[in-house]
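Only one protein chain is missing from this complex, and each of the others stays in its spot.
The chains carry the letters A, B and C, assigned in the order they are written, with residues numbered from 1 in each.
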Amino acid sequence: MIIVMKPMAKAESIEQIKSIIEAKGLEAHISPGKEVTIIGVIGDRSKLQDQNLEIFEDVDKIVSVTESYKLANKKFHPEPSRVKVGNVIIGGDALVIMSGPCAVESKEQLLATAHAIKKAGAHILRGGAYKPRTSPYAFQGLEEEGLKYMKEAREETGLPVVCEVTSLDAIDAAVKYVDMLQIGARNMQNFYLLKEAGKSGLPVLLKRGLAATIDEWLNASEYIIAEGNPNVVLCERGIRTFETATRNTLDISAVPVIKEKSHLPIIVDPSHATGVRAYVKPLSMAAVAVGADGLMIETHPNPSMALSDGPQSLTFEQFEKLMKELTPLATLMGRKL
Amino acid sequence: MIIVMKPMAKAESIEQIKSIIEAKGLEAHISPGKEVTIIGVIGDRSKLQDQNLEIFEDVDKIVSVTESYKLANKKFHPEPSRVKVGNVIIGGDALVIMSGPCAVESKEQLLATAHAIKKAGAHILRGGAYKPRTSPYAFQGLEEEGLKYMKEAREETGLPVVCEVTSLDAIDAAVKYVDMLQIGARNMQNFYLLKEAGKSGLPVLLKRGLAATIDEWLNASEYIIAEGNPNVVLCERGIRTFETATRNTLDISAVPVIKEKSHLPIIVDPSHATGVRAYVKPLSMAAVAVGADGLMIETHPNPSMALSDGPQSLTFEQFEKLMKELTPLATLMGRKL
Amino acid sequence: MIIVMKPMAKAESIEQIKSIIEAKGLEAHISPGKEVTIIGVIGDRSKLQDQNLEIFEDVDKIVSVTESYKLANKKFHPEPSRVKVGNVIIGGDALVIMSGPCAVESKEQLLATAHAIKKAGAHILRGGAYKPRTSPYAFQGLEEEGLKYMKEAREETGLPVVCEVTSLDAIDAAVKYVDMLQIGARNMQNFYLLKEAGKSGLPVLLKRGLAATIDEWLNASEYIIAEGNPNVVLCERGIRTFETATRNTLDISAVPVIKEKSHLPIIVDPSHATGVRAYVKPLSMAAVAVGADGLMIETHPNPSMALSDGPQSLTFEQFEKLMKELTPLATLMGRKL
Partner (left out) sequence: MIIVMKPMAKAESIEQIKSIIEAKGLEAHISPGKEVTIIGVIGDRSKLQDQNLEIFEDVDKIVSVTESYKLANKKFHPEPSRVKVGNVIIGGDALVIMSGPCAVESKEQLLATAHAIKKAGAHILRGGAYKPRTSPYAFQGLEEEGLKYMKEAREETGLPVVCEVTSLDAIDAAVKYVDMLQIGARNMQNFYLLKEAGKSGLPVLLKRGLAATIDEWLNASEYIIAEGNPNVVLCERGIRTFETATRNTLDISAVPVIKEKSHLPIIVDPSHATGVRAYVKPLSMAAVAVGADGLMIETHPNPSMALSDGPQSLTFEQFEKLMKELTPLATLMGRKL
């Protein structure tokens, strides 16, 4: 942590900051510059967390030199993590494909989808039973009924299942039926929910918030890991920008940035990132080429009648075709598919 | 709702859309244009909500012509709403000032603040007992203990109190102690929490999400009102943009936009919007001049030792001075302060 | 300038950076921290500008502690600047109102507007003769013919005139007719144009770019001042964000931020910021209350027939009413109007 003083800061002001730092048992390292003086703090800066140095006289700004997340930080855990979901490992050699409908609508719809994606080569079944929708008048999900169908789909196909949870009640229900919990973009900083997901014992798929920086995202993962649950997979699904040609802007750079800053696996969701079916294939290709550990792709038996996000869903036929196109690329990238 | 067809759409494509619309008991009004044909849908468009017309052949795009929020919409409720919090009315003639610490840290801190802001002329005491913090290692709040201090502060000063809630547990506790619930920016689309806040019976202060459009914000308020609770006050607190000179970018235009689209009262929080104490006064002035119904301003007995957001908090002396500067402006704007 | 090394940086890496700094005649001040070592550079950092230290081994990041703009910086010029345009002073006691049509369309239109705004109390006439338009098929301006009308309007009314320039040709023409050059948002980083405007000798109104940070904006002003022309007035006119309820998002906080970082005067353009006539009044009020030195407001004899930006233009009657409403607020803020 570095304290940058204002130009012509008074000697007393500098002395005052120094005293505060030393009173906390830390060391203050003063560099008197030509234009400004800077003070380096040596020692555990968390001792200063209840001290707002930036409002003291002649202080210009405080510059952090270390990240606030530790458990998710590659600096302290250089080896990439592998997260096991049922019998599927994310973060290893395989390119892991999650697929399924945005919302679970009926047993028939879900089972048909599960069989179709399994046949096409997908590894994990997704499906929403608790749907966060912008308007209260839109379909809100089948809730526990939907979770039961998820479990049935797993029993029939052997595919592990992942489902978004939006409340403690939903977590309590989901742990009975699914293999992985998903925290959606809108709840990425619902810290209460993150802690509860951490306590659940299930692996967690943590989607990036629409306005979340990569640092905030890693701090959110820290809430889960700090509960003793290291099984976190990140999912980039687009951020909010001024561009409206796509629903969100897929931040493809997030993949190499996460790979540099963290040991957690990261997958990409091109369906939610764009909201447009025609862009799912090119962005899936980009995600594999950039080094993502997997993809989450929406599929539906009849997208034109989907109760949620139909326009971005692939038909079974389109999904099967996509899987075939992804295979040689995965191979080229050294991934099994 | 308008369906815009692609240039040179086939007659069968147009006919197919028409049939779908009519099969739902709606009327399709076709305007064959020079470049493109457009189809207007006449009737209750919610009948089409499980039909994804945008993926049919030759459909270019769907344009909504009505808002998805109804209860918060000024079109159907032209008179401005007034929300009563204890004995204070928000949305009427008075400029309502909420103030207090970001986080409740101790009984002494809270009571001292309550007395100071009351003396300076504030109307409602704010204080956080459940703190959503980016890092799990930052102070997370006193929880129910903090709520008890809030209640004591009300008993001592007569000021109604508002506190942020971040979970159903927090709501269950808060209803016993406070006069108004606050839903924070990070939870603006935590729809589960919105519904529970709606059911609580208490008035709700709904902060705008960092990446939320005004339409999404009004849809979020709709979740609360749809539970039978019309007592919603909106709070603009800055949105996330590329500018980093302030912590967020205060969207001052949101005030007149909300006044045009909705009947709900709206207040402004300049403390969180900027994160910098020196900007609180000018932005408070701007908020009153633009027509806001109130302000939320952070105060602390000793900002340099505040456990949360100290750099943006005013001392009691600064707050008292600000209140004196706001008074003639409020009068000029036709507001009592 | 501070160099932050990676955790466990090798001693040789630190030594290498130290040698480079010292080879440039600067002093390196090493603070070995608990987690990371930081190196402070003492002396004129511009000596390091052709040295990319961030790509050396074990370097984590470079942190700047001083701003790159000097002439626009309040640190080196604490007194607020006053800029004279004709006989009008911007940055002094007066609240300066610039008004007129987005585009000069005809002599009649411009003269009628000039007389109307003068009668209502405005100080400077604006009007565009060179219009930067998104589409090449939209009206592009009357060019030099428009400038001649501007000059005539000044002769008839005595109001100084300001006109946007978009090329060196336009500057060469404008200096013959107008009192102040305007650099528009789209050209804020057209550095060639900035230099030429600096050389023109005329005062310059520099609009903020849609995606420009405040630091970049001040750096752009530095290009003008560095040509020996200190007469720069900044104009906040909205930045681009995800919100679409207004055309841009007026960054009202930019006013106090600029007042803290720079000595240059700053005015606000609520017409371009919102694109909606109904929001011009509340945002004008906000701008005056936040401390702006002036306003730029579009007016037109018949906004429904304006060739550019009609929807945001006020009629003469609306402008006159606005001026009357602004007057007591200006007085309250200690400004003459």
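Here is the rule we go by: a residue touches a chain if its C-beta (ideal position, glycine included) is under 8 Å from a C-beta of that chain, and two chains touch if they have at least 3 such contacts.
The model shown is predicted, which means the values in this text are computed figures rather than measured ones.
J.: Using the definition of touch stated at the top, determine which of A:111, A:175 or A:290 touches the missing chain.
T.: Considering all chains, including the one not shown, the answer is A:290.
J.: Return the single residue from B:29, B:119, B:176 or B:336 that touches the missing chain.
T.: Final answer for the missing-chain contact: B:29.
J.: Quick one: which of A:46, A:64, A:87 or A:213 touches the chain that's been left out?
T.: From the options A:46, A:64, A:87 or A:213, the contact with the absent chain belongs to A:213.
J.: Of A:56, A:139 or A:242, which one is in contact with the hidden chain?
T.: A:242
J.: Need a quick check: the contact residues on subunit A for the chain that isn't drawn.
T.: 211, 213-215, 239, 241-246, 249-257, 260-261, 273-274, 278-279, 282-283, 285-291, 328-329, 332
J.: Since one chain has been left out of the picture, which residues of subunit B touch it in the full complex?
T.: Residues 2, 4, 7, 29, 31-36, 38, 40-44, 60, 63, 65-66, 75, 240-242, 244 of subunit B touch the chain that is not shown.
J.: Since one chain has been left out of the picture, which residues of subunit C touch it in the full complex?
T.: 46, 49-56, 68-69, 130, 132-139, 166-168, 170, 186-187, 189-193, 209-211, 216, 219, 222-223, 226, 240, 277, 303-307, 310-311
Definition applied: only the chains that are shown with their structure count from here on.
J.: If you average the CA atoms of subunit A and of subunit C, how many Å lie between those two points?
T.: 38
J.: Mind pulling the residue numbers of subunit C that touch at least two other chains?
T.: Residue numbers touching two or more other chains: 241-242, 244.
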